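Here's the structure, in structure tokens; my notes come after.
Removed from the display is one protein chain of the complex; every other protein chain stays in position.
Order of writing sets the chain letters: A and B. Residues in each chain are counted from 1.
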Amino acid sequence: MTGRLAISDLEISFGSRRVVAITDLLLDHGEIVGLAGESGSGKSMTTLAVLGLAHTVGATVSGSIKLDGQELTGLAPEALREIRGRRIAAIFQSPSTAFSPVYRVGSVLTKAVRLHGATKSEAADRAAEAMRQVLLSPDLMRRYPSQLSGGQLQRVAIAVAVALRAEILLADEPTSALDVTVQAEVLDLLRELRDSSGMSILFISHDLAVVAELCDRVAVMRQGLIVEQGPASQVLSAPADPYTAELLESVPKLASTQ
Amino acid sequence: MIESPSITPPQAAVPRGATLRSGLQANPLLAVGGALVLLIVLVAIFAPLLAPWAGDAGTATHPFDVLHAPSASHLFGTDQVGRDILSRVLFGARVSPLIAAVVLVIACAVGVPLGVVAGFAGGWVDEAIMRVTDVFLAFPPLLLALALAAVLPASLTSVTIAIAATWWPWYTRLIRGQAASVAGRPYVEACRALGISRLRIIFRHILPNSVTPLLVQVSLDVGGVILTASALSFLGLGAQDPVPDWGLMIAEGQSYFTPDWWLVTFPGLAILLTAFAFNLLGDGLRDLLDPKRSFLR
Partner (left out) sequence: MLVFVARRIVLAIGVVVGVIIVTFAVAHLVPGDPAATWAGPHASASQVAQARKFLGLDRPVAIQLVSYLGGIAAGNWGVSIHTHRHVLSDILTVAPASLELVITALLIAVAVGIPLGLTSARRPGRPADQFIRAGSILGVSMPIFWMALILQLIFSQRLRLLPAAGEYSPGLLFTHPLIRRTGFPIIDALVAGNWPMVGSTLSHLILPAIVVAAYPAGLIARMVRAQVLDTIGDTHILNARALGFGERQIFGRFAMKLAWNPVAAAVALVFGYSLVNTFLVESIFDWPGLGSYAAASIATLDTPAILGITLFVAVAYVVANLVVDIVQAVIDPRIRLR
């Protein structure tokens, strides 16, 4: 349940307009890497590109995205579909809209597991097991999204990744829409997941305080470019790039209260 | 070097004040609809010049030219009393489109003020008006018009009255929604607080906000009214011979339909083309001006 994602010379553009250019970004086995930057800096486009879904919003992708040495760009749609969800899972910013309002959340969960080759009973078992692993009662699978809180929904979203035994989790602003206390619970959960199963996590956030708390390494993105990357402690305590320093100054000093 | 990125693809971001040209390029169906509507209007205006046998739109009969198949002198053939069908079809562009125009003007004249009053006054006035429209809308569109036309003497006036009497509630409902949403906005509340007269608020704020959706709805409804009027004429409730009404021509041609297919075919094509043209135009206008509006009104 662990994987290694290596991005190099990645370029994402809309027509002739280039919005992301990443020379080099690595997510190693069992690592949590933070991708930080203000909104609109190209973080979410990078997620879509790794998932092979950039085309659905009309963007084109060039360069290299390697999963354990296997090149993903230019892979056939069917091959990509088997990797999506199964090996690379993703959770998104607003958990309340991440689930279809007309399906029970458990139905999406088990459907996804079955899609990637489990039998019906196997899928039900794995779904229930995953729910327990994210500290939710499997009974909640019978609920509709409107009957769950944001924090619960985000846990269900993580449970999907757990049930699929994903090697890599792309977490795109997973805590931004949540209250502070719930936020802390979700962060704990992600950390524990990495510790117990070795899942590699690309944690995308505009919130440097959260990134500092969770991540091993940090890459700071600005206008589609990575301006700085390195160990979290180093980048956040002694930023080399003026933009990182600027971002840091806008963060309320959480570290001192901890 | 790198521009500000965005998840939204640029081609989806059509600016609100999209120019007519870019709108037409994005929506060729609108262009086709507009061109066809223009053509129909021109035919209606210039029918006397275009029709090869202009007199055939009226009481003329030609006992020796009865039921001729289409030929060089009668492109669409002749009918059961020898009239040139092409000429009657061309003059028909003056009948049902005109009915549609009159119906929609009456329906707006009744429906819009009621909607403004309901949305602006609120309370029991609103309740009363909206319950009445609910009852009218509980009839499928053609049905009530048909019942009314059936008890009134058969004529074009009856058809116009019958359709208009059943069409206004759509506009009341539409305008009421617009008026209620505008009436609740802070700047209108502010106008009231400042003691600006109700009429002034209605004319300055509520009506201008309703023009676009109303225009879209009216253009979508032209085709429907034309089809309804033709159907009533087909059932013998509308125009009477010799009016060159397309629905009536089909009803009259029905008995000669086999083997004389042209009596029915060409007037029907005219109805189809006209309704199609206005629906294309209305559909395209909705896409262009009011993309959020649904199909179910």
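General observations
Going forward, a residue touches a chain if its C-beta (ideal position, glycine included) is under 8 Å from a C-beta of that chain, and two chains touch if they have at least 3 such contacts.
Quantities reported herein were computed from a predicted structural model and do not represent experimental measurements.
Listed by label, the shown chains that the missing chain touches in the whole complex are A, B. Of the candidate positions B:108, B:225, B:239 or B:264, contact with the unshown chain belongs to B:264.
Per the touch definition above, the residue from B:78, B:178, B:210 or B:230 contacting the chain not shown is B:230.
Looking at A:97, A:137 or A:250, the residue that reaches the missing chain in the full complex is A:97.
Taking the whole complex into account, subunit B touches the unshown chain at residues 26, 28-29, 131-132, 134-136, 138-144, 146-148, 150-153, 223, 227, 230-231, 234-237, 247, 250, 254, 257-258, 261, 264-265, 267-268, 271-272, 275-276, 279-280, 283, 294-296. One chain is missing from the display, and on subunit A it is touched by residues 51, 53, 56, 78, 81-86, 89-90, 92-94, 97-103, 108, 111-112, 115-116, 144, 146-147, 157, 160, 164.
Just so we're on the same page, only the chains that are shown with their structure count from here on.
Annotation: 52 Å between the Cα-based centres of subunit A and subunit B.
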